[in-house]
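First the structure, which I've put down as structure tokens, then a few questions once you've had a look.
Here's a slice of the assembly, chains where they normally sit.
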């Protein structure tokens, strides 16, 4: 479970319900007129579906699950692995990585290393990996785009609902007693439009964007490492290059660990 | 027919009509004041027409049909075809593709392969294909631009209609009995402005954008394949390059199929 | 005259006037309070003038005329001409184009061909032509920018006018009889702000943008042709390259025509 | 003085005051509640200052002066000068420009020519001049950014002021007599927010942007000339290259003048 998503959702809902109760209302009032909820979700999701390819619509549950689950990217583990492979490749040649490549669990990294072992031209390896990442991001962007669009349509459908409600109200001005209640019901549509957009659609879109950036960051780091191994670069430089992808705090502990783990690299560096 | 477009439209309209009926109205009320509808569609389409070249305006029906129909891009079929051509070109030379090129139905792919057969310089082939795709996208963008602009003008004309209606109302405050009805009629323009923008203009623009991206994706994949064939690349690598354009699920089934179909490629790869 | 501009304007105005009359008003009411019109046009054009260089302000009439007139770009004529020149240049050398270059009416194309004849370095020719197009587009962008800015300022000045009107009204609440009329007058400023922005300023900006793209499209095509001639490319390839700038329907009729007109090119292509 | 700035300001203010008087008010009413003015300018400038580096805040007077003064860029004089230097450099060598470089008043141009005379590598000259222009534009952008931000904050603080005013009003509904006046006072904050943004902050930002583009245009033209001189290009081509930066009308008169001034260039061109 993604803790920030859950915590954020609980914080927002608590704040809304607390404010509602402090003002003398009850959460149940939000559900008093289901027509508002039907209009917002039906209207916004419908309008968004018109704009989206069918396969995106069918994958919506997958996207929602992605937003609520965490995928851990172990940057330091990847750096250790790639440095080790760079070291081995330098000493024993690229073909020596064949067995290692089969043990790699990450499909992208495994594909890259196995292409290197197969002796495919560096430019081709780079092109294939880059296309893979670009296509992955294009697919992610379609998912984000769906929720961003839904987040833009929802408040508008809220206003549509309120205007429809007010038009009904204005036609029956004869009964001033029920007027307040009817106007309140009309505004409920605006409220649901804003709530669904700001608590559901836009945050999911934002989360998917954050996860896309995290995954792309990981992929670019792996690509840099794979190409450096293929170019036969010094393992120390490979490690330096990959460490540049870490934040200063990560890099610091990494450096200390690195000094212990690759003393050979230091020696080699002094000679270089 | 594009199922997502139809389903989305039905979902949205059902939600609106349900909400309307639950609030005690009838769908007929939306059409009670045709002046609102005339103003929105006449005003928004007129203002958009001012900004657009005449030929775009004349092609509007074509764009609308495009948004409602599906064009299937058979990525895996294209990959199979290009891998086969790459294989043949490598064994028998580029000129051997002459007959194959004439059988290709896709005009863009056919043009590319026939230029390769004609021995035109790779840079020229690449430049001509790139210009073709860029011009195609520029034309698509003009179509999208029309509907995006109409979607931006429509709500404004809705507000113009409501303000005009309110000005009329305010001049006749003497008759409080008809006041509510008149204000309701004025708000109908806002409602139509929002509805036409969010259910017609913007979704069509979004759909055209999605279709443009789908077609461009297909074209870029074909270009990559054509240029790889011309460069005489290993059929296995051509297939790898094109597979990078597939989503992981497509690529998986593709890979299994590929292993069966091009065993020679695997053998060759082991030797490479 | 640009037919789309005129037709769009007539459509929009008709829709507005029809809606006005159907709601029981008259077009004359729009001009009942000239203070609104003075405020919108004076305020918006004044604020825009502050942001614009003086020379742009002085050229406004020229920009407005541009938006209402059509300039025909004869793409196919240009392609025929450039193919013919490419053919001649290949057979008789670049110097043979001297007389042809003097007969070209289009200043940009004439400049380009005459530089080619003068034996100026291809990179220089390319740089000079690119700078010329870039500067042309920068000038066009300033013109568009003026109308876009005016279109953004106008509705705001409409709101300013309405707020000023409401402030006046609120100070004289003693006379409820004139209240409706006074509020209506205040809203007239909002109406004019929206109308002037959506029927005048933004559509003119959009039209200038469309014309800029059309002219740039023509220029880029000419540039491609000029540089291809200088590089001594095969006339058939020159034609192919330029055809890539046409839409499929244009290209189709072009292709048929081309086959008839340059049969030599086909023969040569077979030999190439 | 920048005439467009002054004229635009006068036009806008006249329009506002005329509209105010035609609606039966007086300009003095705008200043009736100084609290609105204090809130808008204090609030908006304060919020903007939080976002800006201190040195930008301290240079605000300089930016405002820049917006109201004109700096004349004599493009044709620069072209004449650079063509003359190109001619001299070609005949007598780059070192012959040493005395000329000392007489150039424009610091940027002088720096460039003196680097050329010093025999600094063309790539270094290009890099240094490009960094200089990029840094100049980054500094200009900070100034623009301040006024753009203030223009975005001002209307919001206007709404804040109006909401604060309405809250006060709503607490004292007992005195309906003073109600209209109090609401009017509350709306004055919105009015000042809109006026200050649209007549002061945004136009100044726009003007600074226009001046930045003008100066950058001049700088890029000078850079092109300096590098062409260093490359020892033909003076006629230098002139052609720089003329591409002029508008067609400027270029036309330039061409006629050029033909008279550099007949040698024409002769040389015929021989080239």
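The first chain written gets the first letter, and so on, giving A, B, C and D; residue counts start at 1 in each chain.
Methods note: a contact is a pair of C-beta atoms (placed from the backbone, for glycine too) under 8 Å apart; a residue touches a chain by one contact, two chains touch by 3 or more.
Just so it is clear, the model here is predicted, and its values are computed rather than measured.
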item: 4 chains shown - copies of the sequence in the complete complex; value: 5
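Basically, only the chains that are shown with their structure count from here on.
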item: Touching subunit B and also subunit D, the following chains; value: C
item: Interface composition of copies subunit C and subunit D: same or different, split at half; value: different
item: Cα-superposition angle relating the copies subunit C and subunit B, to nearest 5°; value: 70
item: Subunit C-subunit D separation of Cα centroids, rounded to whole Å; value: 25
item: Multi-chain contact residues (two or more partners), subunit A; value: none
item: Chain-level touch network, classified as line, ring, star, complete or other; value: line
item: Pairwise chain contacts, counting only pairs that touch as defined; value: A-B, B-C, C-D
item: Parts of subunit B lying in touch with subunit A, wherever the complex brings them together; value: 2-5, 7-16, 18-20, 22-25, 29, 179-181, 183-184, 187-188, 190-191, 194-195, 197-199, 202-207, 209-210, 213-214, 217, 224, 233, 237, 240-241, 244-248, 269, 272
item: Touching residues (chain side subunit A, partner subunit B) in the complex; value: 33-36, 38-39, 41-43, 45-54, 57, 107, 115, 118-120, 124, 127-129, 131-132, 135, 138-139, 142, 149, 153, 156-157, 159-161, 163-173, 185, 189
